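Only one protein chain is missing from this complex, and each of the others stays in its spot.
As written, the chain order gives the labels A, B and C, with residue 1 at the start of each chain.
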Amino acid sequence: MKKHMMKPAVAQLAHAELFTPKMDETLWFFKDVLGMYQVAREGQSVYLKAYEDFYHHSLKLTKADQPGLGHVAWRTSSKEVLEETAKHLEKIGLGEGWTDGDLGHGPAYQFNTPDGHPSEILWEIDYYEADEKERSAMRSRSQKRPLRGVPVRRLDHINLLSKDVEKHQKFLQESLDFNLRELKLGEREKQIGAWLSVSNLVHEIGIMQDGRSNEDIGPRLHHLAFWYGYPQNLFDLADVCVDHDIEIEMGPGKHGATQSYFLYVFEPGGNRIELFGDTGYLIFDPDWETIVWDVSNKEDLEKSSIWFGPRLEDTFYNYGTPNE
Amino acid sequence: MKKHMMKPAVAQLAHAELFTPKMDETLWFFKDVLGMYQVAREGQSVYLKAYEDFYHHSLKLTKADQPGLGHVAWRTSSKEVLEETAKHLEKIGLGEGWTDGDLGHGPAYQFNTPDGHPSEILWEIDYYEADEKERSAMRSRSQKRPLRGVPVRRLDHINLLSKDVEKHQKFLQESLDFNLRELKLGEREKQIGAWLSVSNLVHEIGIMQDGRSNEDIGPRLHHLAFWYGYPQNLFDLADVCVDHDIEIEMGPGKHGATQSYFLYVFEPGGNRIELFGDTGYLIFDPDWETIVWDVSNKEDLEKSSIWFGPRLEDTFYNYGTPNE
Amino acid sequence: MKKHMMKPAVAQLAHAELFTPKMDETLWFFKDVLGMYQVAREGQSVYLKAYEDFYHHSLKLTKADQPGLGHVAWRTSSKEVLEETAKHLEKIGLGEGWTDGDLGHGPAYQFNTPDGHPSEILWEIDYYEADEKERSAMRSRSQKRPLRGVPVRRLDHINLLSKDVEKHQKFLQESLDFNLRELKLGEREKQIGAWLSVSNLVHEIGIMQDGRSNEDIGPRLHHLAFWYGYPQNLFDLADVCVDHDIEIEMGPGKHGATQSYFLYVFEPGGNRIELFGDTGYLIFDPDWETIVWDVSNKEDLEKSSIWFGPRLEDTFYNYGTPNE
Partner (left out) sequence: MKKHMMKPAVAQLAHAELFTPKMDETLWFFKDVLGMYQVAREGQSVYLKAYEDFYHHSLKLTKADQPGLGHVAWRTSSKEVLEETAKHLEKIGLGEGWTDGDLGHGPAYQFNTPDGHPSEILWEIDYYEADEKERSAMRSRSQKRPLRGVPVRRLDHINLLSKDVEKHQKFLQESLDFNLRELKLGEREKQIGAWLSVSNLVHEIGIMQDGRSNEDIGPRLHHLAFWYGYPQNLFDLADVCVDHDIEIEMGPGKHGATQSYFLYVFEPGGNRIELFGDTGYLIFDPDWETIVWDVSNKEDLEKSSIWFGPRLEDTFYNYGTPNE
């Protein structure tokens, strides 16, 4: 039957690059607290992966004056789709051109989101090859579970702040084949939050209205999320964070939108990191109708944001990186 | 971009029908212990759903002399794909013809797996509409979380016993567009277990060698699985099962293959039911290479079967329904 | 060796009586949501127990105009100690006299705390005897784990609001042999919270400064707590509460003082109920030095109150029952 199958432009979130003004402390956080493995260091950058990430790295940390998003990288569904998508992006004026790639992956086509978030698509990618000592007998695990911190299992999703959620999410649908899974509408039905996926997840990417949209600021990162799959691990990590002076913004708790168990912390460099304690829910319906939350009043806003757990923090809508 | 996208034949597991010789006890198990809602009763059948199943039902129970699989129903990716797939199945000689449908769904094309397991594909389906009283403010939840038992959230996957795993799984790949995610090879590389999915799950369907393949028995069910997402709920349910005389076969524990946290119990009618305590791991790699376990010796067999937890029970490979 | 052993006046929290202006809704909450068993109904009162409470009942609900504490009952260490303690209470002027007892227990000596909370001590008590059908094979469990709600396991502790914490807790130490485990000091070292136990728990009783001490109000209940022992059950219950319109005040989260995983909800009658998700920590040191938190500034107040989780709610210090 497969003769009739073709693929979406984007297949998955491959990795993200975060800027940090405090490389040592940021590295300590990701390695010693979140238990990630360092796989390479080159120039001002360090490459990391979680023990169930399959590729060379899922996180690149680069020294910079301000925290923020270096870039986000999406793997396409095939080499052909990479080329088609690059042409499309060039045509609509968001393309930046090809690079030869980076440690861990081949040629990448760089582009900007409508808000200007640096992005790239790529196909060729290196699988992480564990040496004998760190190889797991679990064949779906690329490395042994580490003995450091409360170790995250894999990169999960990214959330970007936008000055125009509707425009941004439509670009993701139309140019990269994402599906719109959940949507928040504010006053006069203005889109203020959108959750999109190319998978059965509710989102590999979330787009939220930047609380400082009326200011002269550039594209900002809301958060990058790593996955545990177990709510107790959020409790374990929260306990660790308090003891080790890592600032918790909010959580543990459960979102209404996406149904996910969340914990938001700030890594020492200033970027917000979400830890994901379950898988929320999964979408298998091929005819999924976008869930719409009407958050034009505060009660509805909070119910969709916080199903239960903490109160909604003001910073949640105003703080992004860079935050100067 | 979406111009180039087409869809796999099968999109998801829609529902399953189980036979039970003890309808009252089986209903008690699914309703009072697993917290499922009864949505309809017609003739010798009762229709049930979990509180996060979106459709009319995910489980149909039908009175019969022996436990076993009534049929398994797959939803296709579209109406067109349904028709194409029906033609294909007819052509390869496994088709049984169209029915007008059943409570909760439209026309279905019936077919048999290579082993003879009764199956159907369908497109038109009724979404469950909760009345005011049982409607949840959680928009991704079709009903309120019930106050009965340790309530499962949704149907997850099915596992069938086969006399020829290789043949069966190739049919699933070639005719229904499943992807082969994990594979167990026994003596002389004979395929003895296969896990396939059309989603990011490791499996919506597992196929395992029937331990009684050399006997004159028909196609058998290994188990039907419902999802919790939280390992603690397996402990909660196991505790409930011991107190309420529901036989636990094995677990809680963690499989090597699929990485899932499992608990296997026998519902009073005799069918093996798996409760799924997490989501194992998810596959996003568009170029996934099937994981192969070589279980030609007992040690490897057990490691892939039981990462940790209980010892492997003999019944696990020999008991299926019907089991006369 | 036992020749030299004698016992503390109070051995344990036996039961509590709560007033409710909405008996039907309150009963629904304790029976259908918290999974308690109803053991008797007499006059305006209903008697309940959790499935791992050993005695006739741990909770008595009585219809009244306002929510609040009917009385709290402590079991003494022996019959002799009951009599001695009754004499002592009479002597210090807090005694109210003997009653013949109530359903489930023998003679009780009634007294008031220094704040006036109705209390009693008793020795003779009826063990719950499950009939064949609800008897558990688990010999340390007085009934089968129920198939309703997210069932609590046993009564844990009580927390009373006081106009004079120091006086109240000293009474508990001096007259009832409680040990002072943790203490919060406010401005000018005024005692504003005290946690005391006669067991290895950090507290069977907490005493907190009533936020409305300067008003002309009587003795009030802060909360009554039931025990799960598993943090996931707090998540399960919080989810249930949101779906079934039960108001959550705060949590799940972890207290600094007592280290307990908490969830505070209001039962429909208005009383605050705590659900206890672990056992915090236990005290085995025979020479325990009271832990003192200096909460004379807001930051310290919050850290001891909320180790992680929700923000501290104002209601937490101001709301008690009755709350008119």
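We take it that contacts are C-beta pairs under 8 Å (C-beta built on N, C-alpha and C of every residue); 3 or more make two chains touch, one makes a residue touch a chain.
From a predicted model like this one, the values you see are computed outputs, not experimental measurements.
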Review point. Which of these touches the unseen chain: C:E182, C:D210, C:D239 or C:E274?
Key: C:E182
**Study point:** Residue in contact with the excluded chain [from C:K31, C:R75 or C:K144]
**Key:** C:R75
Point to revise | Contact partner of the left-out chain, one of B:Y228, B:Y281 or B:W307 | key: B:W307
Check your understanding: Looking at the whole complex, which of A:R41, A:K144 or A:R212 touches the chain that is not displayed?
Key -> A:K144
Review point. Residues on chain C that touch the omitted chain in the whole complex?
Key: 1-2, 4-9, 11-13, 52, 54, 75-78, 81, 84-85, 88, 137-141, 153-154, 174-177, 182, 199-202, 229-232, 256, 258-259, 278-279, 281-282, 284-286, 291-293, 303, 307
Review point. Hey, which chain B residues sit against the chain that's not shown?
Key: 231-232, 235, 238-239, 241-242, 248, 251-254, 261, 307-311
Point to revise | Hidden partner chain, residues of chain A it touches | key: 32-33, 136-138, 141, 144-145, 147-149, 230, 232-233, 235-236, 239-240, 242-244
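The rule is simple: only the chains that are shown with their structure count from here on.
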Practice item. Could you please state the distance in Å, as a whole number, between where the Cα atoms of chain A are centred and where those of chain B are centred? Key: 31
Practice item. Please list all residues of chain A that touch 2 or more other chains. Key: 231-232, 307
